Structure formats: C-alpha cells, structure tokens
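Note that one protein chain is taken out, while the other chains of the complex remain in position.
We just call them A, B and C in the order they show up, numbering each chain from 1.
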Amino acid sequence: MRQERKADFLASLAQRRRTLAKGWYKYSRNPLSVLGLVVLVLIGLAAALAPHITPYPAQAGAYTDFQNAGKPPSFEHFFGTDRIGRDVFTRVVFGYRFSLLLGIVVLGLGVAPGVVLGLIAGYHRGTWVEAVIMRTTDVFLAVPPLVLALAITAMLTPNLLNEMFAIALLWWPWYCRLVFAVSSSLRSQFFVREAELSGASEAHILFREMLPNCLAPILTKMTLDMGIVILLGASLSFIGLGAQPPTPCLGTMVADGAKRLPGEWWGTIFPALAIVIVILAFNLVGDGLRDVFAVEEV
Amino acid sequence: MLSPSRVLEGAVKDTMLKYIGLRLVQSVFVLFGLSILIFFIARVVPGDPARAMMGYLATQDQLQAVRVEMHLDKSFPVQYYYWLRGLLHGDLGRSAYTKRPVVTDLVQYIPATLELILFATLISVVLGQAMGILAGYFRNSWFDGVSRLVSYLGIATPSFVIAILLMFFFSQVLHLAPSVGRIPIMMTAPPTVTGFMVLDSLLAGQFSTALVALTHLVLPAFSLAVIHIAQEGRITRSSIAENLGKDYITMHRVHGIRTSRIVFKYLLRPSIIPTVTVMGLDFAFLMSNAFLVELVFMWPGFARYALTTMLNKDLNAMVAVVLVIGLTFAVVNLLVDILITFLDPTVRIQRRGG
Amino acid sequence: MRTARFLCVMVAAFALAIGFWCHVSLGAVENVVVVNGQPTITTDPATASDWYDTEAMYNLYSPLVYPTPEGSVRPHLATSWQAVGGDLTHWRFVLRQGVKFHSGYEMTADDVAFSMTRFIAMKSGNSGPLGKVTATVIDKYTVDFVLDKPSALFPETLALFFPVEKALVLANIKTSDKYGDFGDYGEDWLATHDAGTGPYMMTLNVPGTRLDTARFVDYFEGWSNEGWGPDEVPIDRVVFIMEADYTSLMTILKGRQMDLEINGGWTLPQLREIQANKTLDLTSCWAQNVTVYMNTKAVPTDDEHFRKAILYAFDYASVVGPWQAFGNGPTGIITPNMAGYVPIEPQPPVQNLVKAQQELALSKYAKNLKDVKVVYHFCGGLDFEEDVGLQLQADMAKLGVKVEVAGPPWAQFGAECNSAETTPNMTCWLFAPQAFPTHDYYLFSMFAKKGLGWIFESHWYFDDPQIETLLNATRAEADPVKRLAIYTQLQPLIAAHALALYPYQKPTLFAHQSYIAGPKESIPMVGPSENMHNWRINLTLKAQITGQ
Partner (left out) sequence: MALLEAKDLHVGYRTFEGYLHVLNGVKIEVDEGERVGLVGETGCGKTTTVKTILRVLPMPPAQVQGGEILYRGEDVLRMSTHAVRDLRRREITAIFQDPLQALNPMFTVGTQLRDILKDSKAGRDGGRLTKRDIEKRCIVALQETGMPDPERIMTNYPSQLSGGMRQRVCIAEALSREARLLLADEPTTNLDVTIQDQILRKLDELVDEKGTSVLMITHSMGVVRDLTQRLYVMYAGSMVETARTKELLACPRHPYTQGLMKSVPRLTGEGISEGIPGRIPNYLEPPSGCRFHPRCEHVMPVCKEAIPPFYAVDEDHFAACYLYRS
C-alpha cells in the first residue's frame, strides 16, 4: 500500500518534472525571453544584496553631503551624485528594491480578491451575484488606473504603503474579469458538473476544480502586470505621491533629476533607464510565459 | 423599387440604434457608479478642502463660510444629492483652486488636451500602421527585427521618461524643438473657435502661428504616441502576418489583383480591426499618460488641470474631472464599437442577427 | 509619376515651413516685458490673497496706502488719515484728487466705500485681518471706516486694500443668491477684467495661465524719468506668464523669450549659470524666512529640551553651504533685513552636537530615544524644504533619534496643520512677507493665541502670559517707533522656548535680462517690488544685445 503510494508520488514528481522541462524547452526557444529572465534574476539579486554590493549603502538612507552634490559620473560614482550629494548608482540599486517590493505587494493584495470574486461571479453566472460583481468592476475600469490611483493617493499621506494600497485597490477588477472569463466557460464543463452532482461544496468547486484551470492566464498576466505596476508606481512617485525621502525611489529620482537637466543629466537618465530595463525584463518574461502556456490574450 | 441591399442596410441601422441605445444606458449606470465612487473617495478621507481652497491666510470665519457654501457641513448623501441636483442643471460647482465654475475651467482646458491626444493618436496610427504593415509584410527581415526591438522598448518605457528624454535631446541639447507651452509667449493666440491651436490659427489665417503651434505639439504628442506606435505596430504586424498566410490573400494574388490593392485594401482592412479594437483602451492610456506628459511639457491642458485639482483636494473639480474622463472613455469605446461594426461585416451580420 | 508629384508637394511644404519659421523668428525691438511668476488665480481684489495674486494687485490696482521699506505706510490713494475719537475704532481717510480708473473716470469716496463694503461682505481674500468694517462717505474725497474692535494697525493693513470702480462692477454683476441684491458682486467678471487705478491695465487674462497688461498712461503717480538712466523708458506692455518648471524657464530666459523672473525658484546650477551670463542679471529683493515649526503638543517635541537639542543638532552650515554665495544666511523670527531684527539662539547658528547631547539628556525622552520618532512634513515638491528635512534626519541620526520625512501635496499639508492633534512634530514653511505690516505678520499673526485662525496660528499651542501681553500691546500701539521696541523685546522671549527651527533666510532672486532695470525701491513685502511701475526697460541695450 505504502509502496504503491510512494510510486504514485514518484510518478507524479516525474510527471511534474517532465512538464517543467517541456515548459522550459518552449520558453528557452525565445532568446529574448531568456535574456529577460537573466536580467530579472540579476536585478532581483542586486536588489536583495543591495547593502553588500553598492559602494555607499549609507547614502540610500538618512544622509546629506551638499559639498559633493551634482558630481558627474566618475570612478567613485558610476552614475554621478545627486542634488544632495548621494551616489546615484547606490540609490538606483536600492530603488529596485522598492520597485520590486511595490510590484509584489500590489499584486499580492490585488490578485487574491480579484480571483476570488471572479471565480464567484463565474460560478454564479447569470445571477444577480454576477451582475453586482461585474458591474462593480465596470465602475472601477471606467477610468484609467492611473487617474483613480492619483485621486486616491492625493487624498492619503504619501508614502510607500499608501501607494501600494491605492494601486492594489485598483488592481482586483482586472483579475476579476480575467478569471470570470475563464471560469464562466468552465462552469458548464463536465468536471464542474460532476463535482456539483457529487455534492462538493462551493468552496471546493471554486478552489479545487475551477481555480487550477485559471492559473496559467493568471500567472502570465501577473508577470506582465509586474511591469505595469512598477510603471504606475514610478508615475505616481514621479508626481511626488510615492515613497517619501530619503527612500530611493526610481520615479522620484527621475522627477528630481529632471529639474537639473540638461546640466546634471546623470541624475535623471540613469534612473530612467533603470525603470525601462526592469519593465522590459518583465515584459519579455511575460511574453515567454505566454508562449509556454499558450495563453491567447491576457 | 427598394433594392435588397437597402432593406438590409435599414435593418442594420435599426439594430445598430438599439445597440447604441443599450450601450448608452449601460454607460450612464457606470458613470453613476463612478460618481459615487469618486465622491466617496474625495469626501470621506479626512482633510480640509476649505483650507486648501482659501490658502493659509484664510481666517476660521472665512473657512466656515466656504464649508457651508460647499455643503461640507452636511452628511455624505446630502452632499451627493446637492451635487447631483447641480449636475442636472449643468452646474458642476465651483473649483476651489481656480475659484471659477468647473464648467468654465473644463471648457478652457479640454481642447488643449484633446488636440494633444488626437495628434498623438494620428501619429501612432500612421506610424504604428506603417511599421506594422512593413514588419508584417517583410516578416523575419531586418526591418522586422528592428521594429520588434523598438516595440519592446516602446512598450517598456514610461511616457514621462520618453517625454524627459525627448525634451532633453531635442530641445535642451540640440535646440531643435521648443520645449514648453502651446505657442511662444509673445505670439498672439488666434481667437478661440475650436480650442485647437493649430486649427484656430488656420481658421484665423495665421499660418505661421499654426506652424509654430504644430512644432510645439510634436514632442508632447510623440511622447504620448510612442507606446501606442509600439503596441499598434506589434498588433498590426501579427495580424498582417496572420492574414498573409490566409488562403484568401493567396487567392487575391492568384487572381492577379495588384499588390498595392491587396496590401492597402484586402490585407489592411482585416488587419486593422485588432488595432481599432484596442483603440478605446489606448485612448484611456493616452488620457492618463497625458497627466505626466503635460506636466513635463507644461502643456496648459485638462490633464494638468486635473492633476493640480487632485493635489489641491479641489472636490468639485476632482469629481468633474474623473467623470469627464469616464465619459470620454465610454464615448470613445462606443465609437470604437460602431467603427468596428462598419469595418467588420461579420460583426455587423452577427449583431444584426442577434 | 505619382511619387514625383508627391515629392514636389512635400518639398514645397517643407520650404514653406522653413520660410515661416524664419519669418517668425524675426521682429523689431519691442517694448514688451515678459514676466514669469504669476499663476494668478484671481484678479478680484476682494478674493485675491495668494502671493501671486498680490503681485497682480499691485500692477492692476493701487492700494489705499503704500508700504515703505521701513515697515510703515505712506500716502498713496489716500493722502492722509487719522483716528477719529480716542479708541482706534473710527478712522477717517482723505483721498487723493484726480486719480483715474482705467475707464477714465475719477475715483471718489463712493468707490472706496463701495469697495470696502464689498471686501468685507465677500469674506474672502485679505479681508480677514480687518474684522467688520463699516464704510461711510463723508464727502467726495473723504471716507470714514468704523471697526468692530480697536486697531492701531488699521492704516497699515490697508496696504492690501485695493479700491474698485463701483459703477463698472455694478454694471457687470451676475445674478446669484450669494450676496443678495448684489448677485455675485461682479466676482466672475472681475476674474477676467479689471476695474482698478493701477499702473497697468488688463488686456487679457487666462486664469492660471497668462495675464497680459498695457501701460496706463494716466496713472496718477505719472511716469517720470527721474532717477532712471537716459535710455531707460517705461515698459509699455507686460505679459505675466505662469511656469513652475525652472528647466523650461531657463531655456526661455536664455532664449530671451522671458525678460524677468520674480519667483526665484532656481536651482543652484542654474543660478551659477545666470551669474556667469553677461546678458543676464540677478537682483535680490525681499527675503523669505524658512521656518520649521515644532508642535509643542506632540511627542517628543512637547519637551523644551528636546526642541533645543534639535536646534543645536542641526547643521546650518551644511544645508546653506553653496547657497551662501547667493545670499542665504542666518535668520530669526523676523528676517535680518527688517528693522528691529534680533539674532536668536543658537548663536552663532552652527551645529553643536555636544550641546545637543546635553539638552537631549535633560529631556524626558532621554531614556527611551529609540522609541520616539520625529515626523517632519514639508510642502511636496519644494526641494530646499526637503533638503532641510534630510539634513535634520542625518543630524538627528547621529544622536540616535529617528526622523521621518514626507512631503504631502499642499492641500493635505495645509489640512493636517489645522489642529494640534494632526499637525506633525515639525512642519517646514517658507514665509514670504505676504501681509502687511510684516512685523505684525511675523510676530502677532504667528504667535498670538487669539489671532485670526491663519494656518500658522495652530502651531502656537504655547502658553506664556508675558508674550501674550506684549503681542497684544503691539496691536494697541499706534506709534511705529514704540511698536518696534516691543517687537525687539518679544523676539528673545519667544526664542527662549525654542518653538521653531530657522534654518536660513532665502532672498528672492529676480533673474532678468540686463536691459531690464529695477526695482527702484525694494520693500520687504510681496507685491510692491513686483509693481512694474518700479521697473524700466533699456531699448537701446536690448537692440544691441538682440542684434537688431
């Protein structure tokens, strides 16, 4: 008996490994996606190890050195120094920390309710439950996310937490729609019917039967959305509604530096490129995943 | 005698009207919900709009007078009732920031943004289509590769970064383009007819003003357009590539139809539909990106006004601004829908049947 | 064939474009000055209150009395005034004869009385300090004002009272139930028109964007050339524009599209560049006081020793640093360029960490410094206020105290400062001398317990009967010299409680083309220095510089 279960387990493991290998094979067919993944891993490592690999980790926090302000790129300061005399390179690397954190937290907070609501709406397709949920998403999607995010953050004390909260508040409807589209088509499928007839609870049907079938598009969309969330966060901090000083925040750095163009270009060009690179990497990886999962439209 | 096609068209129009009516009703409900949402956001979060409105030299008496005037002393539903009543009379209240009726502000600022967005749309459609068609037609060529790279970059670059880069290179380093505003300060603006600087100048016969206004328009519009050039380019490319492989395009060639006709008529029409479909969403993105681009280029437009009023907790203006965006979004989506119906006969036939 | 035709059209269009371009860039030397610094929100004297509005007021309208560099007032539209009766509630003003409105009609007591009634009734703008005022016409050139409470400073406060033309305003009233019979009191119309007596007339106003004005030839003070150079002539047209982005401003200043910038928000590299440019000048006018208030009701700034520790810990030299070359320097409760300035602790203003440690040890939070946190808020977007916060953060970190810095947008910042409970420990302000008299503005308005409810009043949660008595005395003292003595006495008393940190004063630097001359007289207040009657243009020099 036990032996059998072990064999089963091993078989499923092997199966899983095969699936992974096949996925990786498909993924690695696109060199750009692989490049994106490599860049992303590098960025992730750099962000995680920021205090150890940056030349002046102290300058990411409470620090001023007005004597050394506005120095051009040199060997001591790869990306030059900013208005307050801080090393731009150090702050860009630390800035990645907060960008990634923002993306992860926002998607963490936003995806779960969206998915749950989407599943519920899909399961109760055609009833008032669906109508209420889906019409509410319509309201949230009636204006571009940046506009609502601005309206909300402008009302709250600007800091990283509130920024995350505001964006997360706007993110669930997208997942709600996505999951609704998939789950409402699953609703009439054989296995859902069967589970229903066998008396499974609604929660079981939602999370055990329907959810696994929605995972591929959700995962792909999340990867692509990481880029969008980071972009949105950068836009908000560009306006001044994001994390507050001295937090190194890429959008804020671009806005700050822009005041000193064209003379001290390094203060804005490098953080701007940093934003572009991380978003690009997420897009490339997302595209790769889309190929692997053969997701049509997310 | 009524030809069969006439009858068909009549039926199509009739059902189209019904469809449009249904969509309009839906939009009204969505906007209604949106107004409650934004009203809630604006009024429930603590803060003092009166102080923001009157400045720091306002006395407590003055502040109280403003609160009463704006019904801020009443409960949320009552405030909403007053607002809704005003709306039905075409009155969106007075802006705390400009101290003028919000409607006056909107009339002043919307055309500038609209001009920018329309120009950006024009650029993105022309360049995006051109790029997409070329890349799709010559797929897997060097041009396709380059356009793929450009697209990836274009999609990944935030519009404000593009705006700053463009301003940095073209106006600050190369001095090729003007950097801010709609026309040079000392140039006399034409009398306002449409609110579009270029168009108004032409109407007034001020050709040089029109030209200069156009040069001012280029950088901000291009900053807005880049991401859409990239996206539309990609979409068009893949649908061109997909359609190129279709039997009917081969058949057109077999039947000796000339290449230009095949590309610009038979290939473009089906290929342009995915682009048109996303145009509604694109418009929303243009609108929100305008918030940042107008900030960079000091464009005296609606988006900058919207941003300022939001930052100043200008309740009436804020609600109006969000609703205007919602409304334009709804209208644009409807227009896109109608446009698709006219572009895509299969949709038209379906809609007629249903 | 078709391609060729298309090419021809394109080439022609391009040639035409180039032609127009050249055409545009040429032009004669014009007697026009473009000024940046007025995102004028309202040009109605009854609602105008912001810094920028005041600047517009001094150009479009004239005040009843005019501020002097010494901090007092001198006759302007009114030639003389006196308190009738002994209790300072009844004031009589005699008006100048022959003052013309822009419409050509003469200003009379009727206009002034109407303007005052309107000013008070509309309960907006700068009318706050006046209280309830009843205006009565005595004769054609005499008007009486009766106040609801005595005020020795009443004439001085009228430096922000700008009479409007009664007939013109009444003719343009819009129906509204706001002010009864007076409808909207002409508010809407005055937003885009003027009804004043000032040196410049409004020709166009796009609120928040642009204000065009033309010289009012019949301005009652005349346009004499006395005191000006031979080539320096009155400016015929002044265009006020609104730009907040100094990168763009630098471009248009260097491109000579802008002649004068009066907000002074330049960054350091820009100031250096202007200084090095031969055709550009920097002129220093009134100074602004950078003030960081400390909330005496919030932990830990409720402790006086803790507050003093902050004053000693702050590195003044570092934050002023390179700015010193542009006139930034030590300051106090009032700015050093004002009469009766008393330097306050710490003296000299340098960092002293030893003393800071000592003060900190005396504070009740000495034992648990790790648990306290100082929240520093500034108005979002102002770099130098952020710099002060970051400097403080870095300095306090050396003492083991955590400082949290944030820059919310103005609306939030203003709102949270409405009460002691919501005000952060430290709030950074840039005080331009915006109300008159400036001494009263910096002392009474900011520190009196029962003031007007202006926003900085909420920072004064501090009880000191002696200070309160002295502050009230300033308002009762009609003699400017005696009043100044009380101000002098007050400053060290207030400073002893360490209620605010004064990092530095910041002169407002007007950047302008070298062919612009002015201001003839510099008055430590927003408005008069920006009165373009005070400036001239040298057209010969302009022609030379622009090469035309």
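Note that a residue touches a chain if its C-beta (ideal position, glycine included) is under 8 Å from a C-beta of that chain, and two chains touch if they have at least 3 such contacts.
Note that this is a predicted model, so its numbers are computed, not measured.
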| item | value |
| --- | --- |
| Displayed partners of the chain not shown (whole complex) | B |
| Identified contact with the non-displayed chain, of B:Val78, B:Met186 or B:Met251 | B:Met251 |
| Where the missing chain touches subunit B, by residue | 4-5, 8, 140, 244-258, 261, 265-266, 269-270, 343-346, 349 |
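Rule of thumb we're sticking to: only the chains that are shown with their structure count from here on.
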| item | value |
| --- | --- |
| Arrangement of touching chains [line / ring / star / complete / other] | complete |
| Per Cα centroids, the chain farthest from subunit A | C |
| Subunit A and subunit C: spacing of chain centres that average the CA atoms, whole Å | 45 |
| Mean-CA-position distance for subunit B and subunit A (Å) | 26 |
| Separation of mean Cα positions, subunit C and subunit B [Å, integer] | 38 |
| Residues of subunit C touching at least two other chains | 245, 247, 380, 409, 411-412 |
| Sites on subunit B at which at least two other chains make contact | 47, 167, 172, 296, 311, 313 |
| Complex contact set, residues of subunit A against subunit C | 62-64, 66-67, 69-70, 83-84, 154-155, 157-159, 240-241, 244-246, 256, 258-264 |
| Interfacial residue positions of subunit B with respect to subunit A in the complex | 26, 29-31, 33-34, 37-38, 41-42, 45, 47, 152-153, 155-158, 160-161, 164-165, 167-168, 172-173, 284-285, 287-289, 291-292, 295-296, 306-307, 310-311, 313, 318, 322, 325-326, 329-330 |
| Complex contact set, residues of subunit A against subunit B | 32, 135-136, 138-140, 142-148, 150-152, 154-156, 227, 231, 234-235, 238-239, 254, 258, 261-262, 265, 268-269, 272, 275-277, 279-280, 283-284 |
